[in-house]
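Removed: one protein chain of the complex. Kept in place: all other protein chains.
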Amino acid sequence: MMQAVLETVRQGSPRVHCICNTAAANDVANVLLAVGAKPILAQAEEEAAEVARACSAVSLNCGTPDESRFRAMRKAAEAARAAGRPVVLDPVGAGASAWRLARVSTLLRAAHPQVIHCNYSECRALLGERTAFSGVDSVAASVEERAAAAQELSRQTGAAVLLSGPEDLAAHAGRLAKIAGGSRMMGLVTGSGCMLSALLGAFCAAEPDPFRAAVAASSFWKACAQEAWERSGQAGGGPGTLHACLFDAAWKIREWRETIEFF
Amino acid sequence: MMQAVLETVRQGSPRVHCICNTAAANDVANVLLAVGAKPILAQAEEEAAEVARACSAVSLNCGTPDESRFRAMRKAAEAARAAGRPVVLDPVGAGASAWRLARVSTLLRAAHPQVIHCNYSECRALLGERTAFSGVDSVAASVEERAAAAQELSRQTGAAVLLSGPEDLAAHAGRLAKIAGGSRMMGLVTGSGCMLSALLGAFCAAEPDPFRAAVAASSFWKACAQEAWERSGQAGGGPGTLHACLFDAAWKIREWRETIEFF
Partner (left out) sequence: MMQAVLETVRQGSPRVHCICNTAAANDVANVLLAVGAKPILAQAEEEAAEVARACSAVSLNCGTPDESRFRAMRKAAEAARAAGRPVVLDPVGAGASAWRLARVSTLLRAAHPQVIHCNYSECRALLGERTAFSGVDSVAASVEERAAAAQELSRQTGAAVLLSGPEDLAAHAGRLAKIAGGSRMMGLVTGSGCMLSALLGAFCAAEPDPFRAAVAASSFWKACAQEAWERSGQAGGGPGTLHACLFDAAWKIREWRETIEFF
């Protein structure tokens, strides 16, 4: 079902404007190229709106931010919205500092994203439930707690929420899906979540329903993780080899076994 | 013929000052190391001139720019020029926005580069023929159209122009060369053009004729692409494996079959 969304991406080659942290910029561009999309990484506030208008989707990533990057993200989001283009928001490390939480929260209100992609810590930070240190890593929580948080953030923002974790959860407008599979090794590849946020931009350009786009992208990315880890693990590799194989998998995979449950 | 330029690079270990976009910075440094050159990535405007003066060449890359980076690029170019060092300019995404086009055009006039490395879209943007969206990806055009654009940009600027595409075209002072080979897969590796721009800096440090330096670097990089893709493709890989193998190839290759036509 969801595989048709990937096919639409490959055929349409959507241009995706990514404003992204410095650590993941290279990976984000490469994963978009691997699925046939065209990344544009412009991040200057002077050109953010014009570039966003010329793209099919915008993906905003709040890692390694600064004041200028936040301004550029806001301009890109507002331009995309005015042009009817989807916006994806990845509130990386939303709770890492009071400053970041304030800036991400402001951006969230201004951006009206179609999809928010975050982990449980970030989700709770955006819901105002700040923990001692809600950094970039997720804390342990049951599926029920995680689903409730995703649903609440979706309710408050109107966005589809894709909550990453041992299994991904997608929530939107009363719908809930659990996407299993993937590889635990992905936690050892920095930017693996940022890459999914970039893919979400491409998938939203191909599929107007943000819930379906989020489920499809999550399911595809888990298939990539599994394929990449099988190939690198068999060759005696570890996270470095897995990292390289991710792009191979994203380029090759057309069909995969979907492990999605809808509730 | 052209292989002697690479040999001079390997023996001379030229220091190359690269001011580069954030996505390609790691790759740019690694490809220079692979051919025996020494990358310096300083990008602060406070030190750009001093670093440029201490280097054998300067390579300026306009991807993911901001106002400060443009100022640093200008200072580096002016210092290099005053010291008689070659300057390479890669006007990444020159037409992506009005702001970027204005800044790149100003930089082009101030920098007096020996070599401009661009694709057809960027070339047309610099020639004032702005298309609807002249982003970072090239548009379809015949060899004749591309050659005419490269020659015109070379005529207007005095620089050797290396125009990337299905085959690279080099134009300078009435000379024209077509460099074939490589791998279509390179379009799936972000920064593959940026890496060539860095190599152009090293090759210009080794060869005073910018046309010959451009042809040699292009030909070498196509040999690297072909070797890397043969090796990764045989192992069942894709663009991620190709990416890693590029540095292996750049480190290993000393001789290659040149597929250059001069007109």
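Some points to look at:
Order as written gives the chain letters A and B; numbering starts at 1 within each chain.
Quick note on the criterion: a residue touches a chain if its C-beta (ideal position, glycine included) is under 8 Å from a C-beta of that chain, and two chains touch if they have at least 3 such contacts.
Note that the coordinates shown come from a computational prediction; the quantities given were computed from them, not determined experimentally.
Set against the missing chain, the residues A:124, A:146, A:172 or A:243 yield one that touches it, A:243. From the options A:14, A:86, A:113 or A:191, the residue with contact to the unseen chain in the full assembly is A:191. Looking at B:44, B:143 or B:173, the residue that reaches the missing chain in the full complex is B:44. Take chain A: the residues that touch the chain left off the picture are 21-24, 26-27, 63-67, 93, 96-100, 133, 135-137, 187-191, 236-241, 243-244. Chain B residues in contact with the hidden partner, per the touch definition given at the top, are 15, 22, 25-26, 28-30, 33-34, 38-44, 46-47, 50-51, 54, 68, 231, 243-249, 251-252.
The rule is simple: only the chains that are shown with their structure count from here on.
One inter-chain figure worth recording: chain A and chain B are separated by 32 Å, centre to centre, where each centre is the mean of the chain's CA atoms.
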